[in-house]
Structures are given as C-alpha cells and as structure tokens.
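Every protein chain of the complex appears in place save one, which is left out.
Let's turn to chain A:
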Amino acid sequence: MAEEVKLFRTWSSPYALRIVWALKLKGIEYETIFEDLTNKSPSLLQYNPTHGKVPVLVRDGKPVCESLVILEYVDETWKHNPLLPQDPYEKSMARFWANFGDDKLMKSIWQLFIAHEKDQDVAAVAALENLKIVEEQLKGKKFFHGETIGYLDLAFGWIANLVSILEEIMSLKLVDGERFPHLSSWIQHFIDAPVIRDCWPPRDKMIIKFQVMRENYLAAATPK
C-alpha cells in the first residue's frame, strides 16, 4: 500500500524549501499543498494548531511540524541517502550548527535587513561576525558534510538564495567573494546542484515580497 505524504508549504518559505529538497534527495513522492498564510486552510490549522505555520509534513494523516524536526523525521523514516552524519559527535555538530544558523545567523541578517540607515552599521557587525563563523566551518569542504549535500546544506540553503535578494533590496553587499571565499564557493555549488536548482522561487516575486516587508517594518519602527 503506497503511503500518503503531503507537504504544506508556501511559494516563498525558505523553511519549506528544506523539506522539498530533502524529499527530492530521498526520492519520495508527495502531494504539495500551497497555503496562503493570510487565509489559512482548515487543514493547516488542524495539522499545526500550535503555530499555524508551514512547513507541515503529513504522512498517513499524521503531521510533523518545524522544519528541522521534519528533516530529522524524514531522515529517520527513509533511511537511504542519509542526510545526517551517522557518528553521534558529527551529528551533534550538525544539530548545533543548524541551531546557530536559525537562532543567530538568520536573526542577525534579518535585523540588518529591517534596520534604519542609522542603525545599519551596528546591525552589520553582528551579521558579518556570524557569517564569518559559518565561513570557518566551510574551510576545505565543498559542502558542509564533505562531498555530498546533507542536512546542514539544507539547513543553510536559504543563504544561497535569500541573501542576494536582501542584498539587492538593501543595496548592500554582505557575502562578497573576497571576505567569504568558502561561503561564496559553497553558494555556487549549492545553487547549481541538480536536486536544488529547480526549486528556487521566482526571484522577481521574492524581491517584491521582501521589499514590501521591509517597507512595512521600517514604517512601523519609525518614531512619530
């Protein structure tokens, strides 16, 4: 009996993309349900009542939420083409760095993105420091785990796409080849990887979306 796998996502969510890539790497067939987060479907609210967010992976009617949790679930359920290292210490490092990516790196880049011009210099310091930390991790490696794409590449995948979009909107270069040669090289390899490259959301739509988001944040934060 074929099992039923569904993925609730939006066209732009970088978190949902992690799961799209993971399922593709594992060769798993599934149904995609695109959500409009301003008008959430009853199914999404039923499957993720706590947060009402995407992505949600539903397998045989049972939902799994939170993208990093879903990645581990996918890896443990479909054991071929492993995403995480087998060695417990290496696995711990992978989990540690994924948390760093979401908790520190992404947040600091976002803070820079929504900063007023007068606050940009300070915000940039944190973002650049965090990027440098990731740069160190990529020394001597094609992908985070070596020669093939794995869990950390999927966890950091948003860098390869979103950063250049935010840079264009801010007119500010963050990840340049001189300061971040390893990160820049990783971006090139990741963006062009066969499993990855067909999944990117349309760039022009992304630019518009994030530009509007930035304007809203800046307007809301402006002292009256």
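The definition used in the following text is that contacts are C-beta pairs under 8 Å (C-beta built on N, C-alpha and C of every residue); 3 or more make two chains touch, one makes a residue touch a chain; residues count from 1.
The rule we apply is simple: contacts and distances are computed from a predicted model.
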There's a gap in the complex where one chain should be. From "COP9 signalosome complex subunit 3", "glutathione transferase", "Centromere protein M" or "AP-2 complex subunit alpha", what does UniProt name that chain? "glutathione transferase"
Full-complex contact with the absent chain, from A:43, A:77 or A:111: A:77
From the list A:69, A:122 or A:208, pick the residue that touches the absent chain. A:69
Interface with the undisplayed chain - residues on chain A: 50, 59, 62, 64-66, 68-70, 72-73, 76-77, 88-89, 91-92, 95-96, 99-100, 133
